[in-house]
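Scroll down for the structure; my scribbles are underneath it.
Every protein chain except one is present and positioned as in the full complex.
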Amino acid sequence: MTRLTHEAAGTFAIAPTPFHDDGRVDEASIDRLADFYTEVGCDGVTILGILGEAPKLDGAEAEAIVRRFVKRAGSLQVVVGVSAPGFAAMRSLARAAMDAGAAGVMIAPTPGLRTDDQITAYFSQAVEAIGADIPWVLQDYPLTLNVVMTPAVIRRIVMDNPSCAMLKHEDWPGLEKITALRGFQKDGSLRPLSILTGNGATFLDFEMERGADGAMTGYAFPELLIDVVRLSKEGRRDAAHDLFDAHLPMIRYEQQPGVGLAVRKYVLHRRGVLGSPAQRKPGSTLSDRARGEVDYLLSRVARFDKRASMTRPASGVDLTFDTHIAANPKGECQIQSSTGNL
Amino acid sequence: MTRLTHEAAGTFAIAPTPFHDDGRVDEASIDRLADFYTEVGCDGVTILGILGEAPKLDGAEAEAIVRRFVKRAGSLQVVVGVSAPGFAAMRSLARAAMDAGAAGVMIAPTPGLRTDDQITAYFSQAVEAIGADIPWVLQDYPLTLNVVMTPAVIRRIVMDNPSCAMLKHEDWPGLEKITALRGFQKDGSLRPLSILTGNGATFLDFEMERGADGAMTGYAFPELLIDVVRLSKEGRRDAAHDLFDAHLPMIRYEQQPGVGLAVRKYVLHRRGVLGSPAQRKPGSTLSDRARGEVDYLLSRVARFDKRASMTRPASGVDLTFDTHIAANPKGECQIQSSTGNL
Amino acid sequence: MTRLTHEAAGTFAIAPTPFHDDGRVDEASIDRLADFYTEVGCDGVTILGILGEAPKLDGAEAEAIVRRFVKRAGSLQVVVGVSAPGFAAMRSLARAAMDAGAAGVMIAPTPGLRTDDQITAYFSQAVEAIGADIPWVLQDYPLTLNVVMTPAVIRRIVMDNPSCAMLKHEDWPGLEKITALRGFQKDGSLRPLSILTGNGATFLDFEMERGADGAMTGYAFPELLIDVVRLSKEGRRDAAHDLFDAHLPMIRYEQQPGVGLAVRKYVLHRRGVLGSPAQRKPGSTLSDRARGEVDYLLSRVARFDKRASMTRPASGVDLTFDTHIAANPKGECQIQSSTGNL
Partner (left out) sequence: MTRLTHEAAGTFAIAPTPFHDDGRVDEASIDRLADFYTEVGCDGVTILGILGEAPKLDGAEAEAIVRRFVKRAGSLQVVVGVSAPGFAAMRSLARAAMDAGAAGVMIAPTPGLRTDDQITAYFSQAVEAIGADIPWVLQDYPLTLNVVMTPAVIRRIVMDNPSCAMLKHEDWPGLEKITALRGFQKDGSLRPLSILTGNGATFLDFEMERGADGAMTGYAFPELLIDVVRLSKEGRRDAAHDLFDAHLPMIRYEQQPGVGLAVRKYVLHRRGVLGSPAQRKPGSTLSDRARGEVDYLLSRVARFDKRASMTRPASGVDLTFDTHIAANPKGECQIQSSTGNL
């Protein structure tokens, strides 16, 4: 598999970890997930991230998941989350992931880091632990991790560690941070760096315009991410926003802390990709009421984007979507809707 | 002025505090704000809230703002934020606010409260400090305040303190919390309580369906809040969501921590309500880039809701909007102007 | 090995994990530590605790350390810290520890728990994960873990989970908490529970008087803990305080966050127990200046307690201390050597 470089771009889906209802890892669903991301056209996939329930796995399970995912993913670049409370565990998972063929790893700062120096020291130590030969993604996610990195600190980390290939940007607010980092590159103080954005895609429309290279997040319709990224790169601003806005009510609903994973697994189960929406304990579940809200939102999105219509059986694996947007000869975002004039 | 009761409902706008560019309080804009909220049809207004830059005011300024706002607001119920580091300051502002004619006050938990007992004790002490005769709003805003209250803790606070008239609900996620509190009322363990929701209206559509009585938040188009609340109460689910969804890209943009106030002041300035978008120091400002993004979003919202079109001069005070949205015969989200059947 | 029960009492030393200078686990020093704690008269030892650098170990290393420690410890009860980010890892270490002959395990709340219900639910889930047959110690350490448990919450956890045998008490301030818990037992609302205290022994003198059953902490002179616990239980208040006060300057120095472990390893190295003072990376080290301060403090303690005199070579393993303190006829704090009537 090709290794991650600063030229990585497009859409990297954040994959959930599939479990059976009884908490065992669901290997068949791993395969279906890998196929699904391949078929819809993702450029990569990130596994064992924060929403991948990674801390609930023991070391052997984590390595087995990596091996199965990488093997099935074929041409997709696989990034493996290796954040851990200590560097011994981080190193052993990182080495195992690369041996299995991963494209790179992702490292989040350990909670509790406060000063600029603590943060930069942490990543230098992490790189020393895993080895400077492994390409890695720096995760900047203050809302959940409670570690705040300024653009200048990110620059220091990137410049100090040549093996850092990508920033997973999910600060909130974060638009000015992208602009600042791209500004550093213009003034020559920051080397090339891939920036993919997270935060459930809540700001993907403007993040692309600010200079992001793509999306790395877990929205249950990666097709939407792919289309918005592509439309933005083609300069079709209105079309990108039209499509994005049609999904935003659902994106917003999915981006609730804690609840989000349950929504994603529910939708991916309804889409026939996951065998079960179950999380390993302790996990969250959707109330009947919440499931009804998700269904309602899906039906509303489906008015504009047929891919959100849930007519196929939950157990099915028919992944032949209507993904005709890019092929439209008029160059317009032909989102299927009864009004047609979006 | 009538005092706040548990029957309060509808839309209470959270008002920013207007400043001149040099940091002085802008009294003319206070008057315009009060007129604006009255004319668009708000049921109340909340001043000196978290986004009202209250901590930047000294005591005399705060009391002067309350007096001017209450006097001008006429029939609007005015709620005054009185959260303070100590109870002496809280008491003196609360008493002054009620003397000036406010309908009630709003109290947020002091940061640092952790256990259930600490939280409930704090509000009992606050009520003892301000006096049990003042109706008050309990603010539940964990994202900013970092104090987490379960539904059972909220119930204890409400049942222990008869003068608590309302919950300002802005937990995130928060939908199940509304359902839980309404469930307590059904099982008889919680007395009647008004629930208005905040969080920039990001979930207002579903919050109303879960049982909220209305909105209390600072979205720069309170007309949208009013309409969504009314449509929801009329049971016109699709119409409520259609209108809400048209504004959601802007709502989402405004709901960025820190940046939000700058966006709101910018839009209210463009709408001719605020004389200046300035914040008192230390404040945030919008970059040119961000202003352009807001303008673009406004132009997109205006395709569906003419009230978002910014053709009037920034200094104008013409507040005669076309506030009517058509129920289009196709049942689609054709939000239109100039018909009166919303 | 006997299993931990609510009757556990006395002194359980918190053991550091010994490393060679290059970061490898130092197995010979594990044996020396086990012998040392046995010879000085500890009742138990706790390994892989917060200060045991447990997060720096991978799973296989942790299990190997448990096996070696338990095997060598002989009659000492060994408690194994099994706190982990997820329950799968917690379970596998807990089961392995009990299989190896541990007396019980210790569980700290995961950071981020806030409400009373979150905290109690966490421990119920942990017990379900490891199995209700394993005796366990509840660790209450808000300063480091940032989880605040009231006495009533501790009571709920203990009453909900019969396998909880002990509280490791290290709240600060914490004296009233011990009194409250012992009060619950007097009024019949709390079942019998062993309470050992931590916090580097900073309040051991009064904690014993408030009703603690003993000490569980890592002060580099466990002999002091043993003596203070015994003197307190014998009702010899002044003698307990005299001895305690002689060590307090050193106890205070050791109880510095972050620095403490370096001090402990340095002293245990000087005492000939650890082959190296090294921590696995990322670790803290003592400056020359700090080492000088520790040496000075040791020399001052040694004026009263000969066990603190560092005349033996650092590499030695001669553990035959003069562990006797005289009750001097004047009733003064004349701690002496070589008589056996303490």
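Note that the chains take the letters A, B and C in the order they are written out, and that residue 1 is the start of every chain.
Quick note on the criterion: contacts are C-beta pairs under 8 Å (C-beta built on N, C-alpha and C of every residue); 3 or more make two chains touch, one makes a residue touch a chain.
It should be emphasised that the depicted structure is a prediction, and the values quoted were computed from it without experimental measurement.
Student: For the full complex, which residue in C:77, C:202, C:232 or C:279 touches the chain that was left out?
Tutor: In the full complex, the listed residue that touches the missing chain is C:202.
Student: Tell me which residue among B:5, B:38 or B:92 touches the hidden chain in the full complex.
Tutor: B:92
Student: So that we can see where the missing chain sits, which residues of chain A does it touch?
Tutor: 114-117, 148-150, 152-153
Student: Applying the definition given at the start, please give the residues of chain C touching the unseen chain.
Tutor: Contact residues on chain C toward the absent chain are 172-173, 175-176, 179, 202-203, 205-206, 209-210, 241, 244-245, 248-249, 252-253, 256-259, 287, 289-290, 293, 300, 330, 332-334.
Student: List the residues of chain B that touch the chain left out of this view.
Tutor: Interface with the chain not displayed, on the chain B side: 55-59, 61, 84-89, 92, 111, 121-122, 125, 128-129, 280-282.
The rule is simple: only the chains that are shown with their structure count from here on.
Student: Using C-alpha centres only, name the chain that sits farthest from chain B.
Tutor: Ranked by distance of C-alpha centres from chain B, the top chain is C.
Student: With chain centres defined as C-alpha means, what is the inter-centre distance between chain A and chain C in Å?
Tutor: 43
Student: Any chance you could list the residues of chain B touching two or more other chains?
Tutor: none
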